[in-house]
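All protein chains of the complex are present and in place, except for one that has been dropped.
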Amino acid sequence: MSWIHIIFALILLPAIATGMFRILRGPTAADRMMTAQLFGTCGVAILLLLSAGMNNPVLLDIALVFALLAALATVTFVSRTWRDNNKNNHGNLIQ
Amino acid sequence: MIPDHHFLRNSTLLNVNRHSLLRIFIFSAVWLTLTGSDTSSWIIGVPAVLFASKLSLMLAPPSQCLVSVSGALRFIPFFLYQSFRGGLDVMRRALSSQQLLDPGLVSYVTLLPEGSARIFFVNTISLLPGTLSAELHENTITIHTLDRGMSIWANIQTLEYHVAALMHISTENKKGL
Partner (left out) sequence: MEILYNSGTLLIIMGVPFFWSGTVGLIRFPDIYTRLHALTKADNVGLGCIVCGLALQSGSWTVTAKLLLIWLLVLIASSASCHLIARSAMQKNIKPWMRS
C-alpha cells in the first residue's frame, strides 16, 4: 500500500467530476462526448496510479481496456450518431 | 529503399516471408507484454498472433508501412518535446486569468503522398503546440490554431520533414529544402 499514489489518484478524481459540467452545458452532442474522452485518459491515469498504490497489476489490464473502449466509443459516436441529421451521409461511414 | 541483402531483393516470396515474420515478431511481443510470463497463455496467444499478423498484412500491405529506424530515432525526441510544449501552452492558456485565445483557421498544402504517411501527419499535427487538424481534402489540410499570432509554420514543416524521413519518402526534390 503506497499512500502517495492513492493521494494523487484522489486529486485526479475531481478533475473528472468537474468535467461533468460540460455534459450539462453542451451545447452540441460532441461537446458532451468530449467528456467521455476525458473519462478515457483521466480514468486510465487514475487506474494506473491505483494499480501502483494498491500493488494490484490487474488494474493495468483494466486501464488497457479503458483506453481501447474510449477510442471505440468516440469513433462509433462520430461515424454513427453525430451524422444522423446529415442528409446524404447514411450508409457512407468512411468518407 | 529497405536496406536489404542483394539475394533477397528479387524474390517476392522471401520478401513476403520476411514481412510476415516481422509482423509475427511484433504481435508476439505485444502478447508477451499483455500476458506476462505465463506460458499457458500461448494456447490462445499463438492463434491470436497468427490471425493478427494475417489481418494486418491484408489491411496494411508492407509496401505502405516501411518505417525507417533512423527516421524514428529522430522523430521520437522531436515529437515528445513538441507535444510537451503543446501541453504547456494549453496549460498556460487554460489557467491564466486573462483570455489568451485568438483562434483561427489556416490551410496547409502537404507534399506527403496519400496513404499512411499523410494520415500519420494529420494525426500528429493535433498534438503539436497550438495546432489541430480539422479537415483533410486531397492534399490540403485545414488547421485550427489557438493563436493566430503564433508561429506554427516552421513547426509543421519540420514535422512534415520528419514524417517523410520516418516513412522513407523524399520531399527534397519537390520542395527544394
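Worth a mention:
When the chains are written out, they are named A and B in that same order, and each has its own residue count from 1.
Simple rule for what comes next: a contact is a pair of C-beta atoms (placed from the backbone, for glycine too) under 8 Å apart; a residue touches a chain by one contact, two chains touch by 3 or more.
Quick caveat: nothing in here was measured; it's all calculated off a predicted structure.
Chain B residues in contact with the hidden partner, per the touch definition given at the top, are 30, 33-34, 36-37, 80, 83-84, 86-91, 93-95, 99, 101-105, 122-124, 126-127, 129-130, 132-136, 142, 144, 146. Along chain A, the points of touch with the absent chain fall at residues 4-5, 8, 11-12, 15-16, 18-19, 21-22, 28, 30-31, 33-35, 37-38, 40-42, 44-45, 48-49, 52, 57, 60, 63-64, 67-68, 70-71, 74-75, 78-79, 82-83, 86.
Just so we're on the same page, only the chains that are shown with their structure count from here on.
Measuring from the averaged C-alpha position of chain A to that of chain B gives a distance of 23 Å.
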